[in-house]
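My structure is below; once you've seen it, I'll send some questions.
With one protein chain withheld, the remaining protein chains of the complex are depicted in position.
In this document, chain identifiers A and B correspond to the written order of the chains, with residue numbering beginning at 1 in each.
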Amino acid sequence: MFLAAEEGEKVELVGGFLAEWAWLIPVVPLVAAAAIVFFGKRLPYKGWELAVGALGFVAVYGTALLIGHAMTPMGFEDHVTLVDAGTVPGLGDLVLEWGWTVDGLSIMMYFLVGVVGFFVFTYAKGYMEGDVRFTWFFAAFTLFAGTMLVLVSAPNMIQLIVGWEGVGLSSYLLIGHYWEDMENVWAGNKAFITNKIADIGLFLGVIVFAIGAGSFRFLDVFEAVESGAISSGFAVAGALLIFLGAMGKSGQFPLHVWLPDAMAGPTPVSSLMHAATMVTAGVYLIARMFPVFDAPAVAGDIRWLLITIGVITLFATGLIALVQDDIKKVLAYSTLSQLGYMTAAVGAGAYTAGLFHLFTHAFFKALLFLAAGSVIHAVHSNNMSDMGGLRSAMPHTFRTFVIGSLALAGILPFAGFWSKDEILATLNHDGYTAALVVATAGAFVTAFYMGRAVFLTFFGEYRGQGQPHESPPIMTVPLYGLAAGAVFFGFLNVPGLYTGFTDWVTARVFVPQEYHPESIDFVVGGIGLLVALAGIAAAYVLFFRDAESQAARDRFSIPVLYPILENKYFIDDFYMKGIINPTRLQIAAAVNWSNDRIIDFAVNAAGVATRVAARFVYDILDQLGIDFGINAAGAVTGEAGGALRLTQTGKVQQYAAVVVAGAVLLAAGFIIFA
Amino acid sequence: MEWFDNGWGLSLTVFLPLVGAAVVMALPRRNELAVKSTALVFASLSLLTSIIVALRFDYGDTSQFQMGTDLAWIEAISSRFHIGVDGISLPLLVLSTAITVLSVIYSWNHWPEPHNPKAFLVLMLVLATGMAGTFVALDLILFFVFFEVVLLPMYFMIGIWGDRTKRRLAGLGVEVEMRLYASIKFFLFTLFGSAFMLLGFLALFFKAEPNTFDMVALSELGRAGVFTGTFGFWVFAALFLGFAVKVPMWPFHTWLPDAHTAAPTVGSVLLAAILLKLGTYGFVRISLPILPQQAQDWAPAIAILAVISIIYGSLACLAQTDVKRLIAFSSVGHMGFVMLGIATLTDIGINAAVIGMVAHGIITGLLFFLAGSMQHRYHTREMSRLGGNMKLMPVLGGILGFTAMASLGLPGLAGFWGEFMALLGSFNPLDGLNLGVFRTAMVLGAVGTVLTAGYLLWMLQRVNLGEVPAEWASKEFHDADGFELAAWVPLVLATLIIGIWPKAVFGATNDAVVSLVERTFG
Partner (left out) sequence: MIVSQFLVLSAALFALGVYGLLVRRNAVLVLLSIELMLSAVTINLVAFGAFHDDPLFTGSVFALFVITVAAAEVGIGIAIVLMIFRARRSANVDELDLMKW
């Protein structure tokens, strides 16, 4: 009945045994993370086995779900079996609840997080060997995957926020893993704060939709938007706010600044963060709320914004990648660029194309990061100026890195070609010509900087210190695993041949109305491929024949553009010098000053004035006036007593003499007067 | 257990600590173990009775006052010993008894100078009676008495065991000793407010027909529209002053940083965890039901002040160099969210306020414990001198990190619900309130969450992370000991439980708040 549903129609929810137990997917990694914190150090592999076991479980479960879904499409959602977190009153059935979702979209993400995560976790054992905080690293890493799965499995917006911020927290922990170095701490803070700023949007967007729909559940929100229960004004505002949240997590211009700095974390973290968790969350959120973004009342007002932001991001950040020396930063900026493609695609209404690119990108980007990590592990430097000629020393790394690069550059028949082609084809079909031109130009840039990275790293003369060696099998085997994905997963959605992916990711309830290419768009695909090849050729001309990086860089430096790119368009500087530092230093100091000097001064001045008044009352009125009288009376009494007490000699016979004298006097008086 | 439900349970909860104080006073000062155990036993008994109260509480009828009694007390002014708990006060009552027990446990081997456990514990137990009593009192005079009972022990705690450093008052050139300055400031500030509050109570008493101090009766009169017009305005203003100082709301907050900074650790904990709640509780329990019309008139103003508190408190935090002072200013911001929730006058907002109070009590109490323990070890609170705490003391540093995350409102931990739901409530405040003000407040409050994250991360960065400064590198530090963990772990667990399962609080408050809002503003 699912497959029979026409586009735009509602479909019924179906589940099954696997779907009913799918709540284990987020719970197992979370439990594993807690277990690693408390027992990890006592285990033979220091907690790594728990981490990789949890991810293995997710990978297996995700694969099982994917297979099950491919055979009988699932659409399942449940809330009750976990915790009923109490009702929010006054808004009908606005309920706080935990739950889980099993539909094409979430299954795709379970599979992605599980499989990519499993490879990355395996690799990380080799990479992190001997690290000071090995156990803690895996605890935080497992938490990272677990919170991402909480986010993905969320059937309501509250749980989404919990997972969302949980991902932010874990990324903060992992980016700042080497927190002895303040640089890394700043990078972690930057990531957290940038995301928190974007979360204002998410929070307020959720509030707008929740109040409008009277529920936090996505399904209710979709229905409310569709039925017009949420007015189009609020729906547009809510969608914009949600998109602001997505911009933060998915590093869209101009909130992209945290992502390159997040390279401060260990390389496996970058790999997972860029592939399956964290940055994909924003795109996932837009996909999850696609019925809202796609609703007729909203789409008209908001599409152009998503496309514009996406296109700016894909091109502007791609250019920055051209000038980076740090190999991880090249990859980081390329991630931003690819996220721009996804945003533009989803914004243009190409739901499947955007998610397909997210899916393939996860494999080759994870691969590229792990391979880069392998290189860094060997040469002990992030900079390509310290590399070169590693082709023969590190054959496995070289082969897989090249596969990843070709996939990212969009060369036939690797995965990136198919997914990027679908985006370009959709932009072409829907008439977003300007976006198509920029995106195609972006493909040239992508191919160029990846070519540059490959040539500078693996060809020419070795420029670094020591003798680099190939990494151990525990690191290279996962590279091949991911490389297989980068090679083959493009065939999951070849127009005209096999379009299984399109059916897989169709979210339950609403089938988006989107364009599916009937067959390969040979014109757009051909141009895309040619442009990518041209990019590689340009890189070859510039960097291969003379791989001495300084000379190549000199030839490459374009006077005005180069400094702008090296300074990342001065956006970071603007944020730091224009917003963060003034807030942190001047404004905060001003507030503190006003607190001390104005409010507290008033309080203290009142206190001091009271004390002065009190002094006056006490010293003048009281002490010199009233109290003087009292004291005078007291003093007179005291003086008199002092004089009189001299008569008290303590000599009994004197007293007796006085008594006798008195008696005699009395007697005399008696005699005389009587 | 009939007797227990008829007021004895609550009375025991309230007065057991006072009995304990008397017993401790009779013990010889030198026998510290006996003194400490006695105090612990009485505090624990009080906690136990409050837990029994919570267990015997009828959650199907949370809007009614339960487990209480109404006895003649001061006939001459028809003030009665009327006590009882409903869903709003129950969580706060349990929180106050629990925090007292944890404070006693923490104190076990952390005594501030001058060393005098007996006097310290006596004050703590008297304080416990005052705090618990305020949450169960249903008579304005009884409420006032408990409200004021709290003042004295805290005054002595700060004044005797407080920080002895000298400070020059900005702009006045007067040099003061922190503990004396802070204790007097705290006392006078609060007394200033509560004097007006008492005036308000008296005004209500004489206006009510027949004259009464009974909150339930006054609420009914308030709903009937007896206290309106100029009279109502001035009474609300008087009560507002009394409660706003205690909360504290901007601009009545300046006693708070000084009191917190100067107070000994346990004093800060009790101050942050419970004393601040007396103000917000007063708004919910007294101001709103008795003066509903005025509450609606004042709500926008309160919302504006609340938002100023949020932004202002967070910005001031960014400027602090003293870790305790930073945490103290963070209270201003967090209580701003609570007040914003109350100002919406909706069930969402007031529910948010109650869970916000509980969460703030747990989280900020824990933060002050941690700050105190760090001061105990480093003998400084200057963040510029600290660093690498995570390396020196992983357990303490880890708990500090966790608590900071909870404090910045991380979803899934206790602090989130109060903040998020306060914002949720201010999107749609009570009908008739100015939407523009509240929606602006919502946006600014959301900006405040960013600033909150900013200063807490910055605090973590300066205290927990980075290299260990040379000053401490060669020193031996012992990580959190058993007593510290015994005091902290329950708070950590409570943060987690309320975060994952907010029904732990909402289950009690929800119906009570709904019926309060319905009856008062419906």
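We take it that a residue touches a chain if its C-beta (ideal position, glycine included) is under 8 Å from a C-beta of that chain, and two chains touch if they have at least 3 such contacts.
Since this is a predicted model, take the numbers as computed values, not measurements.
Considering the whole complex, the hidden chain is in touch with A. Remark: the omitted chain is touched by one listed residue; of A:132, A:530, A:636 or A:657 this is A:657.
Of the residues in chain A, those that touch the hidden partner chain are 645, 648-653, 656-657, 660.
To be clear about the criterion, only the chains that are shown with their structure count from here on.
Chain B has its Cα centroid 33 Å from the Cα centroid of chain A.
Touching chain B in their complex are the following residues of chain A: 83-91, 96, 158, 161-162, 164-166, 169, 172, 176, 179-182, 185-186, 188-189, 192-193, 196-197, 199-200, 203-204, 207-208, 210-211, 583-584, 587-589, 591-592, 595-597, 599-601, 603-605, 607-608.
Contact residues on chain B toward chain A in their complex (touch as defined above): 169-172, 174, 185, 188-189, 250-251, 253-255, 312, 315-320, 346-348, 351, 388, 390-391, 405, 410-412, 416, 420-421, 423-424, 427-428, 442-443, 446-447, 449-451, 453-454, 457-458, 461, 464-467, 500-503, 505-507, 510, 513-514, 517.
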